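Note that one protein chain of the assembly has been removed; the remaining protein chains are unaltered in position.
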Amino acid sequence: MGVLITPSMIGQVVISGLLAGSLYAMVALGLGLIFGVMRVLNVAHGPLLMMGAYTTFWLFQGIGFNPYLSLLVSMPLLFLVGAALQRFLVRRVVDAPELSSLLLTFGVSIALVNLAQLAFTSDLRAVEYLTGSFVVGPFALSKPRLATCGFAIAITLGAFVFLRSTRLGKAIRAVSQSREVAQVCGIDVQRIHLITFGIGSALAAAGGSLVAVMVAIQPEMGQVYTFKSFLVIVLGGAGNYPGALLGGLLLGLVEQLASLFLTAQVNEAVAYVLLVLVLLIRPTGLLKGRV
Amino acid sequence: MKRWFPVALAVLAVGLALYPLQATGYGVRVMLQLFMWVALAQSWNLISGLTGYVSFGHVVFFGTGAYASSLLIVKLGWAWPLACLGGGVVAAGLAFLIGWPCLRLKGPYFAIATLGLNEVMRVVVSYYEGLTGGGNGLSLPTLDASVEIYYAMGLVAAAVTAVTYVIVTSRFGLRLMTIREDEVAAEAMGIDTHRYKLYAFLLSAAAPGVVGGLSARDQGYIEPLSVFPLIMTITMIVMALFGGKGTIWGPVLGGFVLFAFQEAVWAHFIYLHQLLFGAIIVAVVLLMPRGILGVLQQKYNLPRTI
Partner (left out) sequence: MAPLLEVRSVVKRFGGVAAVGGVSLALEPGRIYGLIGPNGSGKTTLFNCITGVDRADEGEIHFKGRRIDGLKPHQIFHLGMGRTFQVIRVFPELTALENLLVVTTAGYAEAERRARELLALVKLERLGGEFAGNLSYGQQKLVEFIRVLMTDPELILLDEPAAGVNRTLLNELLEAVRRLRDQGKTVLLVEHDMKVVMGLCETVFVLDHGEKLAEGAPGVIQADERVIEAYFGR
């Protein structure tokens, strides 16, 4: 293509990559928690993100509610939705062969997307709240991206503090390491499953609310995030929660870097190729995880 | 029980063979599609029903076959029957390429990898515009061969069902099932699970490749969005699940029932239709994971050849 790559372009890419990556990390952490605790791959993760985005949209559209404040609504709301999904559906297949939970969440994701189609139509929506960029030297820092990154980092760090320091968080980590041992230690595993699914959904919703300001909102918007979240988990190592952070940043960087050399279309393939490469070379992830 | 079944089958086969002689063009087209769905559901069953490795992107073989065979027709002037077989071969080749690395992975990893594969192929096809026409699609020379394609589709559907029968009644099939039952034990008992999974995957890709080519020939025009849609994977899965994954006739039953349902609902209420499919998947997994035939098998202690 013969494009001259300048240092400032690299710098821009790195910055954009990190900004995007922080969002990926947060959303992926949600998927990773569910996978780590229950060994369930929540294919409906993307649609949950989509529901978060729509929540933000309708609040903004209806009562001019600040999109960033709507996190306080979308996260608890989707926490409840996720918990309900777990309690009434997913719980029944946690001990069944893996393909049952795969197919179940697959079915749920189809149902959710099409419910959204019926309820909201496939018209593209947007939340026009924050636009433009700060220009710092040769770099352009998109305002919505900065805000997204800031909130994503805050929420992700909050999640880590929760996992590290609170009793509930420790219980979650215990169950994800060994369900039997956790039970023997008196932990109510059912309750942990319920709460974890809720938290995972809340994190997805947070992602949705944050991207609502940046991208077109439509029922299918979440699908790609399911895949990318999974990719991040694979990169960081399944069950390795800090790894999700690194994986997310890495994905963000790789995508932005690839956009320098490849057309926008081919960019979509980057994530997949990356996935296959990692699965071939180091299935346990870049950091140590459990396959 | 055992006696009337082959007789009923034979009667059905004769009926279907004679159908085009006194049906409308539209009727033939509809039945042709039914055969296509049976072939697709049956193929998904070969990998996901028998080995338990869920393929979420199986439509990729349909689309790849469609493009491969259409290009053979358009660029190299092949006759469509041969081109469609070519589509099947290319699809199987893709299955080998992807299956070799990806079948080493555990269930969820493999499933997601197949999902991504579909998207990648769609992008690849769009990218090589010069060859495939990209987003503008690819047109085939006009040809009215609906009746011939009807028979071809019917043959493929019958062939896949026959192959499934042979597999399920053989030790090869038993070994595939052990992968589903307990892969660790299967490995410990000397079964090279990777090799068996790969064979199953190849077999499961061939028929979609062929019917992809046939469908493309029948429509006369294809574009990336029409041959790589997620809804086709969803439909394949619902049909096989509903009828009974892991059985021989389950996908056929599911194909017939849900196709009829689809014809009734789809055209008018597309999102409701897809919503219902999603709900059916959830319901089947929770309430009758082995599908209708699976439930009947258990209740009446039927042999596995159902």
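Letters A and B mark the chains in the order given here, with residues in each chain numbered from 1 onward.
Note that in this section a contact is a pair of C-beta atoms (placed from the backbone, for glycine too) under 8 Å apart; a residue touches a chain by one contact, two chains touch by 3 or more.
Everything numeric in this text was worked out from a predicted model, so none of it was measured.
J.: Give me the visible chains that the unshown chain touches, in label order.
T.: Over the full assembly, the chain not pictured touches B.
J.: Quick one: which of B:Gly15, B:Gly130 or B:Gly190 touches the chain that's been left out?
T.: Going through B:Gly15, B:Gly130 or B:Gly190 one by one, B:Gly190 is the residue touching the chain not shown.
J.: I'm checking contacts with the chain that's been left out. Which of B:Val156, B:Met177, B:Met239 or B:Leu253 qualifies?
T.: Once the missing chain is taken into account, the touching residue is B:Met177.
J.: In the complete complex, which positions of subunit B touch the hidden chain?
T.: 171, 174-175, 177-178, 181-182, 184-193
The rule is short, and it goes like this: only the chains that are shown with their structure count from here on.
J.: Counting only Cα atoms for the centres, state how far subunit A is from subunit B in Å.
T.: Comparing mean C-alpha positions, subunit B is 32 Å from subunit A.
J.: Give the list of subunit B residues in touch with subunit A in this complex.
T.: 48, 52-54, 56, 98, 101-102, 104-109, 111-113, 115-117, 119-120, 123-124, 126-127, 180, 230, 234, 237, 241, 271-272, 274-275, 277-282, 285-286, 289
J.: State the interface residues of subunit A toward subunit B in the complex, per the touch definition above.
T.: Going through subunit A, the ones touching subunit B are 35, 41, 43, 89, 92-93, 96-100, 102-104, 106-115, 117-118, 223, 227, 230, 234, 263, 265-266, 268-269, 271-273, 275-276, 279-280, 283, 291.
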